[in-house]
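What follows is one structure encoded as structure tokens, with my remarks underneath.
With one protein chain removed, the remaining protein chains of the complex are shown where they sit.
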Amino acid sequence: MGKTGKKRVLPESAVAGVVSKGDIWAKLSLVIMGIANLRRKQIVKGCVFLFLEVSFLLYMAKSGIEALKGMITLGTQTQGWVFDEELGIDVLAEGDNSMLLLLWGVLCLFVIVAFVMTWRANLKSALEVQELEAKGKHIPGFIDDVKTYLDAKFHRTMLALPMLGVLAFTVMPLVYMILVAFTNYDNTHQPPGNLFTWIGLDNFGTILGSGGLISQTFWPVLGWTITWAVFATLLNYIGGILLALLINRKSVKFKPFWRTMFVMSIAIPSFVSLLVMKTMLQPDGAVNVLLKSMGWIKESIPFLTDATMAKITIIVVNLWIGIPYTMLITSGILMNIPESLYEAARVDGANASVMFRKITMPYVIFVTTPYLITQFIGNINNFNVIYLLSGGGPSTLDYYQAGKTDLLVTWLYKLTVSSKDYSYASTIGILVFVISAVFSLLTYRRTSAYNNEEAFQ
Amino acid sequence: MRNKMRAAMFAAVMAAAMTTGCVSAAEYASDAEIKVWGSQEDQEMLQTIIENFKEDHPEAADWTINTAVVSSADAKTEVLKDPSVAADVFEFASDQLAELQAAGVLYRVTKNKEEIMANNLPNSVDAATIDGEMYGYPNTSNSFFMYYDKSKYTEDEVKNLDTMLAKDLGDDVANFSMDLDNGWYTSSFFFGAGCTLFGEDGSDPTQCDFNSESGVLVGDYLLGLATNPKVKNHDDALLLAAFKDGTLAATLTGTWNASAIQESLGENFGVTTVPTVTLEDGTEMSPSTIVNFNLYGVNAQTKYPLESMLFAEYLSSEKCQKIRFEVRNSSPTNLNLVNDTELLASSPAVAVLSEQVKTSTVQPSIPQIANFWSPMEAFGQDCIAKAVTKDNMQEKLDTMVTGILSRIGE
Partner (left out) sequence: MFNSGSMSRNKKMKDVASYIALSVLSFIWMIPIMWVVMTSFREESGSYTSYFFPKGYTIDNYVKLLTDNTQFHFTRWFTNTLFVAVCSCVISTFFVLAVSYVMSRMRFRMRKSLMNIAMILGMFPGFMSMIAIYYILKGIGITQSLAALIMVYSGGAGLGFFIAKGFFDTLPRALDEAAYLDGATRMQTFFKITVPLSKPIIVYTVLTSFLSPWMDFIFASVIMGDNYDNYTVALGLFKMLEREFINDYYTQFAAGCVLISIPIAALFISMQKYYVEGVSGGAVKG
């Protein structure tokens, strides 16, 4: 089970390499990017590096420095009103907008990081080209480089666009959000009329420690979030596998038909089905009316109005939503198990249940472990089901703006949208993340999926 | 000679022009471009109003006035998201006022302020005022009152809630219903008994005396309603369905349901102000419904402040409020219209609303109001679930008030 004893060669720092081994051209490229490449006739590459350096310097001069300054101060000039004689009314004197200052500052940081990485690539390339020349080997031209990117370095090509997308739309906004947790951006500090400023770790102290209403709310909500995630994920997983197995049995005919029946429920947008179920589960809703008319119950069952019932109801409804997904994946996997494995086993004399235990299940579990973990994390952040079904309710006087079935993430939403307590919402978001991250890193590393990738291939 | 005369005439004209204040026509930019936000169903009406505006104000003839769809409920979110691209004139609910003003996105009402204050309901002016300055132009009012089935109650009976509840209407008819776990409705009882929320003018986030002695009496009364089998807890969807089925005799809701209820009850459609209520200690009090007003605001970052103000004033003038009443059945705030019983007779719901609003309590708009709804909802639900009793009423109210006044970090 332990880690394979690979010796890791520490990458040599590019700067150290240039300083110690580089010739005059490599050392020059510390300052003028691309010059080593140009010298060795790698025209296109050299020009690209040079161009990037110039653009970066221009950017920094024009807006970068300002952005950094702004981010540190988060604005000094509040918005004001100046009486304009000509018009006879006040006119707005715009002040600093703390929110935008923070955002542009983050952007500038990213640009700087990107530049530093490009600069190091430039250094490495300078060293590489120098060595090639020293050994008298062929120095790759532009076309050769392109070819490598389609083969040995294919991973770079394929990853480029997706990574850019992730950086722009996930990472950057995320960094912004994390930084907000260290400010006092809330409903009394709303731009553009007001400035907000850095307050360090104060928010974390308030949420976790102070004993006030909000920390009284945080821990129980966290507890329910984890409970919910565990039950929802496990039950959906097992249910989905069972269902997939049921349909996949050799003797069951019209497999596509049965699958379609269940898959139809995915086709209906979840917000619709959740709203429908919410209506049906009201004290005067269809389910209670039906049960009453059949004489099974006298008084309406408080599906969503009693705290414990509501929790059970949500988990059950989530089965309806989630099992078809798991079934779909598992079906695909079941069909992907090579027949040859089963044949070999049969030749060795194994019967159905042994084959199931030793071939099917391990295979399925191996492939779906990442899915399971993803689902668990997804359920911790499962906004839709809770918000649309119970609204986080039933309300309670014990919590700060949260109901008994609120997850951390729906509570977050309420804080953000209704109370506009952005900085606290960010803080809670970070805490949620820390918990999820720790958990998944711990478990994922232990699973066979992580360690034994090679074995299955 | 002729030249001298011409010069004299010219001077005379100039003098006349300067003294008559004809300069005002040149005050406004001739090529102003204004964007106005309104809800989707208001778009047609807005076009009509824009045409009227250009007729009534020739200086605006060359202005470009565009409309876009943002309802008054969404206005705050949209404006705060990005004020620089928001509309120059937009409609918002008065409970968003404090936040918008604190965020610095509203232009204060500078021109013709006294006129506007004199022309509209005092409540509506209060709702638009912060620290003595007005930041919005009052337009329509929004509150609730009582609808009832005329075949089940007489006009006299609906004056007092206890009379209504005492009447026997049969097993399958509910005497009364309201949204018991919604602070927008239940607060009216507290206000009627003299309790205050956030101070007399709704601006003090540390004050709430719903748990005072009178508050406890109100709490007991609400508990009585919640546990009374003849009283149902209905939100909009349920009360409409109940009227349709004929299983409801009276309910509390607003003008947005008027046409649907009219359809269900037909000739038996009755409206009246909220009935009085007799508390345990014998006092008879009239609940003071909570009211918020739709205001027109001018974006602080507008490029044409004078022009936008002119248009906003026009949009909330008597003429336009009348159009709004006729086309959209909105309840006006203009005093002339409110007191024009003949005009309002064509819409009984609006007539009653105008009456009701005279004694309403303005909904506070300070940010703390965001923390008001959850505890009130929880209290209502606890009453229905019988987790609140006469014995622990004071305790429960205390917890509720703590929740209303709670702020993070305290």
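Think of it as A and B in the order they're written, each chain with its own count starting at 1.
What we mean here is this: a contact is a pair of C-beta atoms (placed from the backbone, for glycine too) under 8 Å apart; a residue touches a chain by one contact, two chains touch by 3 or more.
Model, not experiment: these values are computed from the prediction.
Student: Among the chains you can see, which ones touch the chain that has been omitted?
Tutor: Within the full complex, the chain left out of view touches A, B.
Student: Thinking of the whole complex, not just what is shown, which of A:Gln79, A:Thr360 or A:Ser436 touches the missing chain?
Tutor: In the full complex, the listed residue that touches the missing chain is A:Ser436.
Student: Among A:Leu52, A:Leu92 or A:Ile247, which residue is in contact with the omitted chain in the full complex?
Tutor: In the complete complex, the chain left out is touched by residue A:Ile247.
Student: One chain is left out of this view; which of A:Leu132, A:Ile329, A:Ala345 or A:Ile359 touches it in the full complex?
Tutor: A:Ile329
Student: Among A:Asp151, A:Glu299 or A:Asp348, single out the residue that touches the unshown chain.
Tutor: Considering all chains, including the one not shown, the answer is A:Asp151.
Student: Spell out the interface residues on chain B facing the chain that's missing from view.
Tutor: Output for chain B: 37, 40-41, 44, 68-71, 73, 78, 81-82, 85, 87, 236-238, 240-241, 244-245, 256-257, 260.
Student: Determine and list the chain A residues touching the chain excluded from the picture.
Tutor: 11, 99-100, 103, 106-107, 147, 150-152, 154-155, 157-159, 161-163, 165-166, 168-174, 176-177, 243, 246-247, 249, 251-252, 255-256, 258-273, 275-277, 279-280, 282, 284, 286, 289-290, 320, 324, 328-329, 331-333, 335-336, 338-340, 363, 366-371, 373-374, 377-378, 380-381, 383, 409, 412-413, 416, 425-426, 429, 432-433, 436-437, 440-441, 444, 449, 453, 456-457
Here, only the chains that are shown with their structure count from here on.
Student: When the centre of a chain is set as the mean of its C-alpha atoms, what distance in Å lies between chain A and chain B?
Tutor: Each chain's C-alpha centroid was found; their separation is 42 Å.
Student: Under the touch definition given earlier, write down the residues of chain B that touch chain A in their complex.
Tutor: That would be residues 27, 77, 80, 83, 99, 101-105, 107-108, 110-111, 181, 238, 300-301, 305-306, 309, 367, 370-371, 374-375, 377-379, 381-382, 385, 396, 399-400, 402-403, 406, 408-410 of chain B.
Student: For chain A, which residues are in contact with chain B within the complex?
Tutor: 79, 87-92, 94, 186-188, 190-194, 206, 210, 212-214, 284, 302, 305-306, 393-398, 400-403, 417-421, 424
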